[in-house]
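Every protein chain but one is kept in place in this view of the complex.
Chain IDs A, B and C follow the sequence of writing; residue 1 opens each chain.
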Amino acid sequence: MKLAFLVFAATALAQPPPVRILIAYHSQTGNTEKMAQAIRKGAASVEGVEVSLRKIADVKDQEILQADGIVVGTPVYWSNVSADSKRFLERVGDVLWKAKTNGDDRTAGAFCTGGGVAMGKDVARLSILSALLTMRFIVIGGVDDAGFGTLGPEATTGPAGRGVGEKEQEEARNFGERFARMTRQIRSAKNPPAPSAR
Amino acid sequence: MKLAFLVFAATALAQPPPVRILIAYHSQTGNTEKMAQAIRKGAASVEGVEVSLRKIADVKDQEILQADGIVVGTPVYWSNVSADSKRFLERVGDVLWKAKTNGDDRTAGAFCTGGGVAMGKDVARLSILSALLTMRFIVIGGVDDAGFGTLGPEATTGPAGRGVGEKEQEEARNFGERFARMTRQIRSAKNPPAPSAR
Amino acid sequence: MKLAFLVFAATALAQPPPVRILIAYHSQTGNTEKMAQAIRKGAASVEGVEVSLRKIADVKDQEILQADGIVVGTPVYWSNVSADSKRFLERVGDVLWKAKTNGDDRTAGAFCTGGGVAMGKDVARLSILSALLTMRFIVIGGVDDAGFGTLGPEATTGPAGRGVGEKEQEEARNFGERFARMTRQIRSAKNPPAPSAR
Partner (left out) sequence: MKLAFLVFAATALAQPPPVRILIAYHSQTGNTEKMAQAIRKGAASVEGVEVSLRKIADVKDQEILQADGIVVGTPVYWSNVSADSKRFLERVGDVLWKAKTNGDDRTAGAFCTGGGVAMGKDVARLSILSALLTMRFIVIGGVDDAGFGTLGPEATTGPAGRGVGEKEQEEARNFGERFARMTRQIRSAKNPPAPSAR
């Protein structure tokens, strides 16, 4: 029995803790939520990654502190993040500050949905990324279907767009996968596995 | 007496209603408030202009609807406007929307104070101006002491700056005066004085 | 004959000089040019307005100096204005500076075309508007078909968009008309017509 315990303990030590990704979003109509779910799907497909999908009001302090990567999603209200999303960003800053820590070695991403084609989507995503850069996070964007990088996934939900369609969800899934994979890379580089004792 | 009334009425008709400017600000520490007061001073120095200086929580719907020009001031929190300031911008949009009106022929301006020299001051002011452009306002900036235009007055309130000193207040006063003068110009062009009956 | 001359001179004095609008654009593929032409059409429909439509390389210093309003159009290259467009903005600044003048009482507008739906269109237009605010111009945006204000007309020219279609051109025309009308308003307020001699 003692032996069994030792074997278990050794396995636990060998196994690094999961890479934790928090996807926090504000959604009134369900559009941003749909994007968030697609991102979660992509992120969860990466081995060794644990994803929490939360409405911003439901995020616990502990989840912010434990996250190796944070992705924030917002609807675009008047050419910027919603006030609720901004409040959440301020809370992330407060929680880290009180815990005397910061975004070092952690990753940050952004996504949004907007009624108009190009009315504040850049500003909204850059606002999220700037806020998290100011907390010392590393910023990771998405990749669109033409292979170009993006500030993060987005969808046009007004009459001029296609809403959160299959294409938008695929881009969101791809972003989730990319974000999770790179967050895992950066975490593994931070905590290199101990050389196996022999 | 009848004659006196007629004279009074004629004078009232001849006299256009005052140009109304609303300065709305969010301030925690008093810095943004100090800037707001300097702007008010400058704006109030322009003949025919009536200025309301309000904390964002105290602004009345009527004041938003009657304003010929709106100036919004914010502290910079995490490289953007504060959540409270963003909430106010959303309220301005709602109030105009419900009254089936918009920013046409009205002017908008922005100002901010930030702890860091250049950490989000552009983003904060551009966020305010973008939001108000999206409501169809005309945007007016400031002028610094070298004669360059600005996105609106700003001050650095952390250890790297001088706080809201005399120079910052002068720039704020000049902006208030410029903003009021141009708002009056635009209002007068919108409602040209009726040709004097003869 | 003398009398005829006097009558002519009096008419010339009574008639204010035309309001001059310069539309300057950079276009590689013709998309931004198509938008520029639609803006010109809208602007030229306003009485008393004279429009110059120019590729940025063809703009003469004199046209910059005489313009009551300047509209700058750019393709979006790597999430911002093209280097060529930025070079033109720097030239505008230089020309005004050397002539010891600035954007006071003049208006500025922006438009763009981009391959992606929302990849740098905000940044590109805000870059143009910020540059011209720094030269002391007054900023005027557009209005989309839902009645919302915009940072200026835009079109998505890659596979995800409709190119410069009828809808895009209509928005551009409407912007041109709005921009010209407001520029005329502001000019007339700056130079109020002299009281008719009697």
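Just so it is clear, a contact is a pair of C-beta atoms (placed from the backbone, for glycine too) under 8 Å apart; a residue touches a chain by one contact, two chains touch by 3 or more.
Every value quoted in this text rests on a predicted model; they were computed, and no experiment measured them.
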Selected from B:S27, B:S52, B:S130 or B:T156 as touching the chain missing from the view: B:T156
Selected from C:I21, C:A43, C:A67 or C:V81 as touching the chain missing from the view: C:V81
Among C:T107, C:S127, C:T150 or C:N174, the residue in touch with the chain that has been omitted: C:S127
Touch list for chain B against the chain that is not drawn: 79, 114-123, 126, 144, 146, 148, 150-151, 154, 156, 158-159, 161
For chain A, residues in touch with the removed chain: 102-103, 105, 122, 126, 129-130, 133-141, 143, 147-151, 182, 185-186, 188-190
Residue ranges of chain C at the interface with the undisplayed chain: 77-84, 86-87, 89-90, 93, 119-120, 123, 126-127, 130-131, 133-135
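What we mean here is this: only the chains that are shown with their structure count from here on.
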Inter-chain centre distance, chain B versus chain C - centres from mean C-alpha coordinates, in Å: 25
Centroid distance [mean C-alpha coordinates] between chain B and chain A, Å: 37
Sites on chain C at which at least two other chains make contact: 122, 126, 148, 150-151
